[in-house]
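A single protein chain has been omitted from the complex, and every remaining protein chain is retained in its original position.
The first chain written gets the first letter, and so on, giving A and B; residue counts start at 1 in each chain.
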Amino acid sequence: MFAVGHAGCVGNSGSALIMLHAEGIKVRYGEIEAIHGVDLNVGEREVVALIGANGAGKSTTLNALCGLLPTVAGKISFLGTDVTGWAPDKISRNGMALTPEGRRVFGQLTVAENLMLGGAAHAGRAERVRRQEELLELFPVLRSRMTQKAGNMSGGEQQMLAIGRSLMSRPKLLLLDEPSLGLAPQMVDKVFDLIVALRKAGLSILLVEQNVGLALEIADRASVLRGGSIALSGSAEELASSDLVRQAYLGVH
Amino acid sequence: MGKSVRRMSVVAGAIALALGGCGSKHDDSTIVIGVVTAQTGVLASYDQPSLAGFRMSIDEINARGGLGGKHPVKLLVRDTRSDTATTAAAAQELVDEGAKIMITPCDADPSIVAGQVTQPAGVPTLTFCGSSPILPGAVGDMMFTTYPTDNLQAAALAKHAYETGLRKVYLLVSPDTTYTSGLPEYFGKVFTNLGGTVVGKGSFSMNQPDFSVAVTTIRNLKEQPDLIMTAAYEPDFPAFVRQLRAAGVTTPVFGADALGTPTIAGLGELANGVVFTSAGCATPGSKLEAFNQQFNKVTGHLPSSAYEVNGYEIGLLLDAAVKSATSMSGPAIRDALDNLENFEAVTGTITYRGTQRIPVRSVALLRYEGGKAQCLQSVTPAASEIPAPL
Partner (left out) sequence: MLLQHVVNAISLGGIYALLALGLAIVFSIVGLINFAHGELMTIAGYTTLGALLFGVPFPAAVLLAIATTAVAAMAMERIAFRPMRGASVTSLLLTSFAVSALLKVIFQNGLSARPQPLAMPQWMTGSYQVGNVAIGVGPTISIVISVVALVGLELFLRRTVTGTAMRAAAEDFPVVRLMGIAAGRVIATAFALSGVLAGIAALLWVAQRASVDPLMGAVPVVKAFIATVVGGLGSLPGAVVGGLLLGAIEIGLDAVLPPSVVPYRDAFVLSGVILILLFRPQGVIPAATVRRG
């Protein structure tokens, strides 16, 4: 099974150590404020789902957490370090990985090259080869495609590659942005099986997903983003049974 | 607040008065010379040396008491950045600031626009080393060229070529400048008049170091020329001669004054036999040689071209003109300059009388041998031998 990095000691009284703690983060696109003070926590070995409608600010939140977007207010701490305002590459080297929305694999590069770049800043050549071997056990579909251009693969294969590329850095926290978007139903199942497997292996995951039902099925906790603010937070079970979520996102009346 | 401002303005007024008092020492006798010149941009490589020579002569003249011995010179220098519009604006500024004489860049276009400012203002204007013979006619009676003009150089070259037994010429022109297009044409005219023939004509684009096609054409000419005449200069000339010789063509090449540079000399054997012109020849014991040494003493380096001495001679010409001028007005200085005859300068004698403000002066002919320019002869073509400006 794929090995994952560990955040260190487990907190007392069985509750997980907090890995990521975001408090009051605001992001602005020009004059428009996209998120207005979002608070989020992700604990060790925890899967947290961030759900909400299109334009609610889910991707913006993830991009802000990993340093791609500058925050205008708030504080982000990761593994006890204040990483507010850090460059994305530095945050990545610190153990947080984002698999971005739309997969964004390097289409002109081969599958092998994509994977190599995922680990380039984190491990030497020999270690990268070792990690890649482990990954291919997890993603057997990629093995036969190693010398193929990533851009020529199907959407589902590209999603596998994108996640695999993120895992090459052995992250302590993985941010997944819409991993099932635009995939065929059987591919969606495969992606979710993978997330479950990663979780079992001990990886912490912050998941943004438009398929709210599936997300709540595999998440420990969840938050609902609405209009750039957290509208509701709680355990996945609580949210799945809340009226707000049932009506707005699960289509239950 | 109001009070202190008033007090300050009183102080400022007093300072201004004091300064004015200082200035009045020169006052009437001082002559302001405006220099609109390209110290940056494409013309800088001509204007910088010209200005260095001109400054040297003005410093010497001021040490002697000024132009004509009694009119100290105040130089106002403006950089035109080789831009024609900037040249016009700078010329206007300098005229407004009281320039009595104007010096313009080493090229016809900016000199013409500056002349359009100075002509109506009655300010005599001299171009540094602009050598287009159409320049004075294009501006008017205030405009003078100083350097051996293109047609004068071509006449001297053609005479020399014919006298040394060469009969068939191939002309290589570039329409990009009047210099590179006009000079070979003048040569062709004089050469044909003398009895020679033009066996072909090719052209090139400046600043494009590939001459392979021109060279191939020359190599395959049915009637091989005795010489190739071109006004190409750097960086085109070295590229041309290099590719010509590489292709095994040994025909002598004639060029013009722009070939008198370290770069061409640096071609070594490749430039063997290249004949070109200069404002003068620094033979041992000559005035030019003495000038070169003096220039070296003053500036710390030898002149890089003939433009330094030409700039220096402009100072001498103005000195002579002011000496004989009836008054210090622009038109009076102009008339005095226009009447100079057989003035002994550094490179030889210079005459403006009856020449339409284009100097008749000797042209030195030189030839490269083993990376050194050797003087062949000095030629002063008769007025009848100089082709009319195109």
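Here is the rule we use: a residue touches a chain if its C-beta (ideal position, glycine included) is under 8 Å from a C-beta of that chain, and two chains touch if they have at least 3 such contacts.
Quantities reported herein were computed from a predicted structural model and do not represent experimental measurements.
Chemist: Going by the contact rule already stated, which one of A:113, A:134 or A:238 would touch the omitted chain in the full complex?
Modeler: A:113
Chemist: Specify the residue from the set B:198, B:231 or B:267 that touches the hidden chain.
Modeler: B:267
Chemist: So one chain is hidden, and I want to know which residue out of B:164, B:192, B:212 or B:329 touches that hidden chain in the complete assembly.
Modeler: Of these options, the touching residue for the absent chain is B:212.
Chemist: For the chain that's not shown, point to the residue among A:25, A:83, A:98 or A:163 touching it.
Modeler: Looking across A:25, A:83, A:98 or A:163, the contact with the absent chain belongs to A:98.
Chemist: What is the set of chain A residues that contact the non-displayed chain in the whole complex?
Modeler: 66, 68, 87-90, 92-93, 97-98, 100, 104, 106-109, 113-114, 116-118, 120-122, 151, 165, 169
Chemist: Residue by residue, what part of chain B touches the chain that was omitted?
Modeler: That gives, for chain B, the contact residues 39-42, 44-45, 47-49, 174-176, 201-205, 207-210, 212-214, 216-217, 220, 234-236, 238-239, 242-243, 245-248, 261-270, 304-305.
In the analysis below, only the chains that are shown with their structure count from here on.
Chemist: Averaging only over C-alpha atoms, locate the centres of chain A and chain B and give their separation in whole Å.
Modeler: A distance of 73 Å separates the two centres.
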